[in-house]
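Okay, structure first, notes after.
A single protein chain has been removed from this complex, and every other one stays in its place.
On to subunit A.
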Amino acid sequence: MKTRKIGADAQSSDISRTEVRWRSESSQRIYSVKLVEALQRAIQNSTPALSISAGSRAVRDVADRVLAMTAKGRTRWSRAILASRRRLSILRRHRKVKKSRASRINRRSKPLSAAAEDRTRRLPAVEKRIKVLSQLVPGCKGAPVTDLLEEAGDYIAALEMQIRSMITLTEIISGSNGERTG
């Protein structure tokens, strides 16, 4: 009992540490600066007159990639984002081929105790929710439930920071635009 509790405590302190990581002003500032720099590079490298949808996707890709890099490879979701950027269309084709293989492997490696399995099987709602959640958090499809829940918490905090930063950036740019035209 004690060993398991210690494990849980270590995990819980991990969770509060990552929350602090994403909620501090300095980390948000660092992300904002890196985001601006990356966006600037993307603008300079792209052909002029990107369609609105392509431009929006480009901004999103940059924002997600910079966010994932800020995580410094500590989480599945951030590693998944960075991995998927490198080989976009090729990976999508691979995913369709790999899906069947991956699902077979995942079923074998589900580390639930027999008792817990019985209990969660008796609660199909929880199983279903866990599956949906694993599809929403990048890189967590085959992950054990404990990892998934930890990743979800970190991912949420990171997304919130990303949003705060992008809102600030939006206000600054639209503010400076107004000053120029006004």
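We adopt the following convention: a contact is a pair of C-beta atoms (placed from the backbone, for glycine too) under 8 Å apart; a residue touches a chain by one contact, two chains touch by 3 or more; residues count from 1.
Throughout what follows, contacts and distances are computed from a predicted model.
> Under which of the names "Lipoyl amidotransferase LIPT1, mitochondrial", "WD repeat domain-containing protein 83", "BHLH domain-containing protein" or "Origin recognition complex subunit 1" is the non-displayed chain listed in UniProt?
Its record in UniProt gives the absent chain the protein name "BHLH domain-containing protein".
> List every residue of subunit A that touches the chain not included in the displayed model.
Listed in rising order, the touching residues are 3-4, 7-8, 10-12, 15, 19, 29, 32-33, 36-37, 39-40, 43-44, 50, 52, 55-60, 63-64, 73-74, 109, 111-116, 119-120, 123, 125-126, 129-130, 132-133, 136-137, 144-147, 149-150, 152-153, 155-157, 159-160, 162-163, 166-170, 172-174, 176-177.
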